[in-house]
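What you see is the complex with one protein chain gone and the rest in place.
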Amino acid sequence: MAFINYLIHLAILVCIYGMLTVSLNLAVGFTGLINLGHIAFFGIGAYTSALLALNGYPLWAAILGAALIAALAGIILAFPTTRLKGDYLALATLGFTFIVGSIARNWTSLTRGPLGLPGIPKYAASNQTLLWIAAGTLLAFSITIYCITKTRFGKTLQAVRDDELAAAMLGKNTFVHKVAAMGISAFFAGIAGSFFAHYISFIDPSIFGLGDLVLLLSMLIVGGLASVPGSFIGTAIILLIPEPLRFIGFPSALIGPMREMLFALILLLILIYRPKGIFGRVDLQ
Amino acid sequence: MILAVLVLILMGCAPAAPLAEGVTEEGVVTKGEVKELPPVRIGVLAPLAGDDAAYGQDVTAAVSLAVEQINAAGGINGRTLEAIFENGGCNGKDATTAATKLIDVDKVPVIVGGYCSSETLAAAPLAEAAQVALISPASSNPAISQAGDYVFRVTPSDAGQGVAIAGEMIKRGHHKAAVIVANTDYTLGLAKAFKESFEKLGGVITSWETYEKDARDFRTQVAKVRASKPDAIYLSAYPTDGALVVKQIKQLKMTLPLFGGETFGSKDVVEAAGKDNLEGIVYATPKWDGTTPKATDFLQRGGVKRGAEFSLPVFAADAYDAVYLIAEALKQKPDQEPTGTIVKDYLYTVKEWQGAGGMLTIDQNGDAVKEFQIMLVHNGEFQKAP
Partner (left out) sequence: MSLAAQLAVNGVIAGAILALVASGFSLIYNVTKMMHFAHGAVIALAAYFAHTFTSMPIAFPFALVLTLVSTCVAGELINRLVYRPLRTRKASSAVLLIASLAAMIFLNAAIITFWGADIKTIRLPYANASIEFAGIIITSVQLTIIAVALVLLLVLWWLMKQTMIGKAMRALADNKDVAQTVGINPEQLTTITFLIGSVLAAVAGILIGIEENLHPAMGTSLIVKGFAGAVVGGMLSVPGAVLGALLLGLAQNLGIWWLPSGYKDAIAFALLFVFLLFRPQGLLGKKMRDA
């Protein structure tokens, strides 16, 4: 019971959500795909990993399974949706998140529905070890994605974002590129989901809800699109703002809502004063 | 910028330092010897914001009331009792953060919570590792029974209630029941327990209609129920949706007898569904006889504290009881620092303890064993069913 444990916990959450945000940035910031289904990949990764682990498979298999199934989901989602434009793509992917949530709640023989999956084994006995693992993974993701964006593949993705028609005219298969981007970002999201499930040790269908989606989008936008360090900073800011608010003494009956109001206001202020995000380099129309 | 001003105003609304519970609003310390010893602090983990905020408010009011009363009677071993409230958000992630903060920053020896099973299940491993007692007033997920030695419930398992209602239905001659149930762990648990008991007693379930917790339109589920021709309907719902289901059943001019869980023992639901619509509904609650002195007193004072009726009174009463149990446990060891282990050891010895929420016994899993009673709503009032 030490204060440092609290900080370690927050750091772990920042790393897990950081992985999620960085991977989302690949699809949104670099490829211009407004993917609101990312949370579904996160949840699918979490559930896959949990189910594999709870059924006796070793941890490495659980993580790998989570990543692959999530990537598969990404590719499946990408097929019909990548030919949609802007807002419509966003809506379709949002619909996907809700559909997956509905399945999670009703396919009780697989997911146990609202009862959730308790008792998921941890990666490491101590949180400190876990923090190193998580931070290391986040670093690995960030470097990987950064490197991807520097390759020809990555540059094509950005070209697709900026002017898809031109990219197509130059002979690039934009469809394959977009599907690949979704698949890769989903792969990473699946791993983040696995980390989450094995850290919190209990997951239920609420993971597919608006709450986390709003958080994720805020992290992405506040950090700035198309900026890998931005995603990390954005995650840290959004996750850490509510914490100091715990130490302001509101009347106990109103603690919850007042903290939420403050959080929303602070978020709005950040958006208004830095609408491109802190490190953002692009805007999406 | 107007928004920035709003932020400052909101922050200004908060007093400079956390208002310690046990200190009245005027800042006057209530009666009781407050020695130089530091206060005893307990944590409270409940959904203080979001969709389930109403239940968080139930818990806050109930715990605050208990704390106030305990301090007025001299505190715990001469020390003031203080409660620290954190938002579990009815989900695992927020509950983990809240529990971590309570355990590692506030260093509480015991936590009243979580309310939602997701909160309890997420907080359980943390409490267990830190040897902090976790006492849930409302979580019903069966997995909690195995969640750890330091994990307790003062609310009984669903199985007991299911048996009670099923028995009552058969007793009244209804052998075909339709079930309308919300798709959450609490309500599904109750409904499944009911179904098992009912079928064991020879009953037949004619239809099983579910809905998502935030649904407000059940007309089609009700129409399907009607088409399945049951003798009676069992409703497993939360207050908000439960009231609407009843309202819509009556709108469709159905007069079948209605049965339900403790949700219907709430004034809020009577108000929201309409007194006439709820007339005659039979429900089961832990035997807490809202008419025992302790219970009536709790309801009355608690209502004042909350500023409104309790949303789910029975769980609020359980939260109130949890605080009293903690106080009793710590009073057993007046010369020792409060620890979770002291509370844990005491709780396992609790047998037939009379609380505001009923007579409580705690079994070897840390679960509550309570008897149930059948009640009905008549004229907007709750009475024992004949």
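For clarity, chains are labelled A and B in written order, and residue numbers in each chain start from 1.
Simple rule for what comes next: a contact is a pair of C-beta atoms (placed from the backbone, for glycine too) under 8 Å apart; a residue touches a chain by one contact, two chains touch by 3 or more.
All values derive from a computational prediction rather than experimental measurement.
Between the chain not shown and the residues B:64, B:117 or B:311, the one that touches is B:311.
Within the complete assembly, A:34 is the residue of A:11, A:34 or A:184 that touches the hidden chain. The chain omitted from view is touched by exactly one of B:196, B:212 or B:345, namely B:212. Contact with the omitted chain, checked across A:59, A:261 or A:278, is made by A:261.
Of the options A:49, A:137 or A:218, the residue whose C-beta touches the omitted chain is A:218.
Set against the missing chain, the residues A:57, A:98, A:123 or A:146 yield one that touches it, A:98.
Listed by residue number, the positions of subunit B touching the unshown chain are 1-3, 49-51, 53-54, 56-57, 183, 209-212, 214-217, 219-221, 223-224, 226-227, 239-240, 243-244, 251-253, 268-269, 271-272, 307-309, 311. In the full complex, subunit A touches the hidden chain at residues 28, 34, 80-81, 84-88, 90-92, 95-96, 98-99, 102-103, 105-106, 165, 210, 214, 217-218, 221, 225, 254, 256-258, 260-261, 263-265, 267-268, 271-272, 275-276, 283-285.
Heads up, the rule we're going with is that only the chains that are shown with their structure count from here on.
Averaged C-alpha coordinates put the centre of subunit A at 33 Å from the centre of subunit B.
For subunit B in complex with subunit A, the residues that touch the partner chain are 1, 3-4, 6-7, 10-11, 13-19, 21, 47-50, 53, 56-57, 60-61, 64, 83, 85-87, 89-93, 96-97, 100-101, 103-105, 107, 117-118, 121-122, 125, 130, 132, 141-143, 146-147, 183-185, 188-189, 210, 212, 306-307. Interface of subunit A with subunit B (complex): residues 1-6, 9-10, 13, 105-106, 113-116, 118-119, 196, 199-204, 206, 211-212, 243, 246-253, 255-262, 265-266, 268-269, 272.
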